[in-house]
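Note that one protein chain of the assembly has been removed; the remaining protein chains are unaltered in position.
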Amino acid sequence: MSDETSVEPAARGDRIAGAVLVVLALGAWWHAQSFVAGFMQPVGPGVFPQLVSVPLGLLALYLMIRPGINHRWPSGASLCRQLGVLLVLGTYAAFIEPWGFVPTTLVTAVLLLRLFGANWRQALPYGVLLGVSLYLLFEFALGIPLPDMPGLGV
Amino acid sequence: MSTQLTKIIPRLGASALLGLGLVVSLPSQALPIDECIAPAAPGGGWDFTCRSVGKLMRELELVEDSVQVTNMPGGVGAVAFSNVASKRPDDSNLIVATSTVGVTQIAQGRYPDGADAMRWLAMLGTDVGVILVDDDSPYETLDQLLNDIVEEPSSVAMAGSSGAGGWDHIRALRLAKAAGLPGDQIGAMRWVQFDGGGPAVTQMMGGHVDAVSTDLGEIAGFIESGDVRVLAVLSEEPLPEPFEELPTAVAQGYDVTGYNWRGFYTGGEVSDDDYNAMVDTLKSLYDSEEWKEVAAQNGLVPLWRGGEEFSDFVRQSIEDVEDISREIGVIQ
């Protein structure tokens, strides 16, 4: 389903993932024991999570022992841009409510365009265009109220 | 793509949404109610309460704009309760639908906080419990059903829209107790929870459960179509038309009633002025002929308690349900 053509038999990724999932399954199983069964419940709230965590743990263990193929992990430069995008989007999520939709979206749009390879002369006008169209689309065309800037009606 | 969208939709949307935009952009003051949270998925009693009341308030011009209904299902109202308590305790535009079912949850400590976390506005009417079986069930009368339960509690699988220990279940258990089921046998009865009264009744029609205990309003259509047989309604007096033929449990010798009132609360930090204004709005709605009609169509009996009277009533109900729950063993 992915666009990666380069596939490598990198066992390490699968082994780490398997280990993480085994821990997750064990944690889920253990935590599910604390879910108290309710009044007159033959099958309490903990049974299903436990039923699911058993195959998850076993399959993850199998993955550790017999790892499959992975796609190539990103290079340093790509990784930086990915972290940059995540950081921008995370900051956007944090500021959209206190600062209002319009300013945060404009800043985010310009920064995202930059991170995706636009130069400043492209990023500024198109970022503003994108931010404003989103505002018009959601606030007016779809009628979904978006957070306003503090003290202002927009 | 977005520019294309903005060209096409505004012609349809703008006029409708302009009004909403205006309300949103006004400074906050004692605005009319503009949102009703139904703490359940569409189709059930709470959803009906919000939708019918919201629509009527608009039609009677008690509010300026349409009342938006937000469905917020989860935890039998716990999700909506905690959302309002933590995020919108002072939102005087918001009402939340609730009922005996919600208050039962509070009484059993299943909400994150007690009744004092909210301000209780009013109840507008009450639904009544019914005990149903399929139309080709071997049970012809309430006596036959209860006799079987008393003789062999595990022989009957009953279903309803609340969980074990919830209001639908409590009503069924009180009947079983009235018929002489000893307290230590209650755990042997079988109770199955479905997503609402409608699903419970269809599962009964499919033969998967034997009897259903739920509210009349939600499943009135199945009674009218003759798909189910009503063994008992849990009201003191026989119901008004078109349900006047249905036998009450009281008339059959079991002194059990079980109503389910429908009402609203709002956040606990709403000011007294706003609170009183909201109660007044609901009172005007209650006094209208239109509400009486809507209520009757949906098997509700109009009944008013508002403001402080309602708050006291809710606290009293919580105490009562706590006692019953302890007696039955739902809580220790």
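Labels A and B are assigned to the chains in the order they are written; within every chain, residues are numbered from 1.
Just so we're on the same page, contacts are C-beta pairs under 8 Å (C-beta built on N, C-alpha and C of every residue); 3 or more make two chains touch, one makes a residue touch a chain.
The rule is short, and it goes like this: contacts and distances are computed from a predicted model.
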### Query
According to its UniProt record, what is the protein name of the omitted chain, chosen from "Xanthine dehydrogenase", "Tripartite tricarboxylate transporter TctA", "ATPase F0F1" or "Glutathione transport system permease protein GsiC"?
"Tripartite tricarboxylate transporter TctA"
### Query
Among the options B:51, B:283 or B:315, which residue touches the chain absent from this view?
B:51
#### Entry: Selected residue (touches chain absent from view) among B:33, B:69 or B:279
B:69
#### Entry: Hidden-chain contact residue, picked from the options A:19, A:63, A:124 or A:149
A:63
#### Entry: Residues of chain B in contact with the chain not shown
1-2, 4-5, 8-9, 12-13, 15-16, 19-20, 41-43, 47-48, 51-52, 54-55, 66, 68-69, 71-76, 78-79, 82-83, 86, 105, 110, 112, 154, 157, 163-164, 190-194, 196, 198-199, 202-203, 205-209, 220-222, 224-225, 227, 294, 297-298
### Query
In the whole complex, what residues of chain A lie against the chain that is missing from view?
1-4, 7, 13-14, 17, 21, 24-25, 28, 31-32, 35-39, 41-45, 47-49, 52-53, 55-56, 59-60, 62-63, 66, 68-71, 73-75, 78, 81-82, 85-86, 89-90, 92-94, 96-97, 101, 105, 108-109, 112-113, 115-118, 122, 126-127, 130-131, 134, 138, 142-147
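Here is the rule we use: only the chains that are shown with their structure count from here on.
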#### Entry: Centroid distance [mean C-alpha coordinates] between chain B and chain A, Å
37
### Query
Within the complex, which stretch of chain A touches chain B?
38-41, 130, 133-134, 136-137, 139-143, 145, 148, 153-154
### Message
Using the touch definition from the top, list the residues of chain B that touch chain A in their complex.
### Response
2-3, 5-6, 9-10, 13-14, 16-17, 20-21, 24-25, 163-165, 186-187, 189, 191, 329-330
